[in-house]
Every structure is written in C-alpha cells, then in structure tokens.
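A single protein chain has been removed from this complex, and every other one stays in its place.
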Amino acid sequence: MKFNLARLRPLLTGSLVVAVLAVTGLAVRPLETPAWQWVRAQQPALKLESLQGALGQGLTVGLLGGFRAITADFFWIQTNSVWEDRDLPATQTFIKLVTAIDPRPLYFWLNGSRMIAYDMPNWRIVDAGGYNVVPPATQRRIDEEQATVALRYLQEAFNYHPDAALLHVEVANVYLNRLKDKARAAEAYRRAALRPDGPFYAGRIYGELLRKLGRKAEALAWLKETYANLPKTVDRARGVSAFTVESAMAPLVLERIHELEEELNLADDQRVKP
Amino acid sequence: MTPPLPRPAIAITGLTKDFALNLRGVKLRAVDNLTLAVPEGQVFGLLGPNGSGKSTTIKIILGLLEPTAGECQVFGVPSGRVDSRLNVGYLPEAPYFYRYLSGTELVRFYGRICGVPKARLAERVREVIDWVGLSAAAHRRVGTYSKGMLQRIGLAQALVHDPRLIILDEPTAGVDPVGSAEISELILKLKTQGKTVLITSHLLAQIEDICDRVAILDRGKLILEGAVPDLVGRQDQQALLVDALPPAELAELQGWLAARGHTLNAVEQPRTRLDQLFLSKVARAPKDGGHS
Partner (left out) sequence: MSSLARSVPFSFGRLGIVAGNTFLEAVRQKLFNFLLLLAVALVASAQLFREFNFGSSELKFIADFGFGSMVFFGSTLTIAATAQLFFSEIENRTALTLLAKPIWRTEFIFGKLLGVLAVVGVFCALTTGLLLVLLYNRETALMAANPEAFEAGRLIHYGDLVLMGVLQWLKFGVLAAITLLVASFSNTNLYTVVMGFFMLVICHLQYLARDAYSQVSALPLRLLVQGLSYVFPNFQVFNLADQIGIGQGIDPTVFLRVGAYALTYIAVFGGLAVYSFSQREI
C-alpha cells in the first residue's frame, strides 16, 4: 500500500500544484479583469491571420510578449532603409506591416501616408524616364493613383484614431496638394479645425479655401466664429501660453475678416470691431 | 563487561530507507532495518565501504532525508523536526562552500543562521577559526582554499554555534596525512570538551585510534557494533615488546615458556605504521598553510 502511494507521490504533487493554481486563478480574477480590460482597450486587436503569414510564428509570439512596440519600431527603421533605396514595393509593404503590428502611434500613419502620396509618385516618374519625358497627363495619373492609395491608408488609420485632428489635416493636404481638390480639402480642414486638439492653422486654411472657392459669405461667417474663440492674450491660469497665442494668429484672422468684409462690401455696422 | 551506556545523543530504531530508481517502482534499499544508539560524550565511528549506507543514515539524522520506515531521534527529538538540529554541527563529505565568501564571512553566515547572538557572533567566529587554525587565511575567499583548509573551515562552521553533537562525514577523505592527523587531533579535543562526535569513514584503520565505539555497515545492514577495545582486542593472547634477542637467548626464552606450559606463537620485527613514519619525517607545516 505504502509502496503504491510512494509511486504516486509525484503525480499527487503535480495535481495539487495545478489545483492550487486553478483556485488562485479564480480568486485573483477580480484583480486581473479590470487591468486586463484596461490593457485590452489600449491595444487594438492584432490581426493574427495576416501577420502570421508575413512574419512566422516566432515573431508573432514576440509581438504578444510585450515586444509589439519595439517590433514595429524595428520595421519602421527597415521602412526608412528601403525608402532611402527608393524601393517602392518594399517600402509600401513595410509601411503596411508597421501599422499592422502597432497601429497606435500616429507617427507611423502620418509618415507612411506621406511616403506614399509624395515620394512614390516622384520615384515612379523618375523610373519612367523623368519629368521631361513622361507626359503631363501620365504624371497627373500617377499622382492621382498614389494619392488614392494614401487616402485609403489614412482612412484605415481613422479606425484606430477616430479623434485625431492631424489625420484630417493629412487627408486635407493630400486632397489639396496632390489631387488639387479644394472642396474636399476644405471639408477635411474643417473637420480638423473642429477637433478639440485641431491646430489653429486648419481653421485659417479652411477659411482661405472657402474664399478661393468663392464661398465668401461662408468664409466670413467661419472666420468670425473662429476669431471669437481664438486666444488673444497669455493666460497662464487657463494654460494659454505665449506660444499658443502666437500660433493662434488672431491679428491675421482679423485681417482676413476685414479683407472679406471689403470684398463683400458690408455695411459699417455689420463689420467686426476689434 | 563495559559500563552501562550513557544516554544516547542519537537513537535510531528499525531505520529503513529505499530510493526509487525508476517510475516502475524498482528501488534501492540504502539502509536496511538499522538500530543504533550513539552515546553522549563519545566519539562514534560509522564505518563501512562506499555505498554501505553511511551517508544516507547521516542525512536521515540531519532531517535531509525522510526514512521509509523506522525512526531516528536526536537528543530525544524526531530528526525530521527543525529543532532536532539545534544542537548539531555537520561537516559534509568533500565540503564545497560558497566560494565567493571569505572564511570569516562563511562562518559568520552559518553562525547567524544558527542563531548565535549578534553580540557574541564576531568573537565566536574568531574563536572557532582560531581553534581550527585558519586565522591567517580567514580573510581569503573560500574559493582559494586547499582541500585540507576546506575541511578545517567546514569544521569551524560546524562548531560555530557550540553544538553538543558534531557529525563529520568522511572528514579525512582526500586529505593528506598531515591534514588527516590534524583533524584527528581536533576530534580528540572535541571529545575532551564533552562533545559527542559521529564520524564516518571508509578507511577503517584511520579512525580506529580515535573512536570509542564503532558500528560497521555493509549494504545498508549493521554488521558489527561495539566498543573499539572489545572489538579489536584479543583476550586469549598477549604481546611482549623486548630488545632484539640473540638466537640463543630466544631459544632459552622459548624453553622457559614451554616449561610453564606456554607457547611462543610468533616472533616479529615491530614496524612503524607508514603514516606515523611520514609524520615523524615531515616537519609539521604551519596550521594555516595551504597544503592539500
């Protein structure tokens, strides 16, 4: 009897260890769950299927083991390296890989979209013989193609950063600079300006684009509303620094308002008094 | 007849220890139904060839192993209990201590573990290191010690808390005759202090001289146990040591013995034991020296 018991001892010890751990797991769930939810909320789900193919099992495990940010950083450096070589397919692949691994840093999205929208058309045109050889229509088509890719890429970014004003600015820039589409660019700048963290310049550019689109009354109304809310003096108590006041450029906005009032021939009593 | 034995420091009754060799239940019986008492105040030798169960018995006495059957008590406390080791000092076989500590740090560490009062600790550490003759090397890292020095620092750590029972597992294994003799000398000193010493060895002759009692184990079983004079002395014969006799005088002596009904059984040239010869020829190295 004793003999049998002695033989079973390691098994009994093992079972006891597992049982104690399971009970502990149950007992600490209330401590763990809120923390886990917190971590979960901060970490966008990994697209395991797409990543495993590209990276292999080992690296996926690395990502899950708290090395997600550093792995993305590593591939971003790789991205920069192939970007220097003007290797279009590789750059495009790495850009998407980086944000697939870690979509949280806005930096990756913004810089990735710039490479796609601004650098890649240039590479393609140079590869096709240069700006003097490639017909303007073709150049225009290449610009549009790349801009479309960049916009699609930025659209994906909104899934992770729905509130990021800088993403709207980036979209607006692509519309304005690459597609020469003032109307859409204006709309994107407006969205950026309406965000709490929207840069002051987004509002100014929106007003300016409305003016250029001939929607002067609209532009005036917008600038007047904007002007009313701009910080004009330093107020440390409210967190208004000299830098903020400087970048708000209230005097410039007022100047634009006056110009528009001129252009619209407004009566004196309808004009803004400083 | 030997006088009645004093109270035992160690009492072992029906002790058996099996080791499982594999998961199918094949086992090795290292100690087989051993019953033994180590009287207090004596030097007790636990002898036997390699693999006879000496070290296993000692590990059970120290609570490092659990017996399969039987029991073992140290000063009346079951050996599995932590308090059974309060009055025990132990020098393991081929000791290998924390190499990164100095001799003093090592003995101090064990002293603190054994609860030597802080106020007395420094003094006690110095005392035992001095006692084993390692004062000059006390500040050196243990990693640089020779085998003989390791045995001596081992003895110091075993004695630091002034235990009443000292267990020495093969204390002279791998030590040269000088070191060996020094250790024997220290053991005899311990005896004069009233300590109980349990010593194991596979070199039976080497510890014969210092033991009061011995027990001999073979394949886990007790073969022989008793007081050394009882075991090795022969009651029916006597030896006379005289000057060298010329053949004529020897024949005369033989005739004298025969006339009284005695027989001269053997005439031999007495020999010095080799280790004693060695010791007499070698100038004693200083005690702190690095001999190995």
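Labels A and B are assigned to the chains in the order they are written; within every chain, residues are numbered from 1.
Everything below uses one rule, namely that a contact is a pair of C-beta atoms (placed from the backbone, for glycine too) under 8 Å apart; a residue touches a chain by one contact, two chains touch by 3 or more.
For clarity, every value in this text was computed on a predicted model and none was experimentally measured.
Only one of A:9, A:141, A:180 or A:212 touches the chain withheld from this view, namely A:9. Across the interface with the omitted chain, chain A contributes residues 9-10, 13, 16-18, 20-22, 24-28, 31-32, 34-36, 38-39, 42-43, 61, 64-70, 73, 77, 80, 104-105, 107, 241, 243-244, 247.
Listed here are the chain B residues that touch the chain not shown: 19, 59, 62-66, 75-77, 82-83, 85-88, 90, 92, 94-101, 109-110, 112-115, 154, 157, 167.
As a working rule, only the chains that are shown with their structure count from here on.
Centroids built from CA atoms put chain B at 79 Å from chain A.
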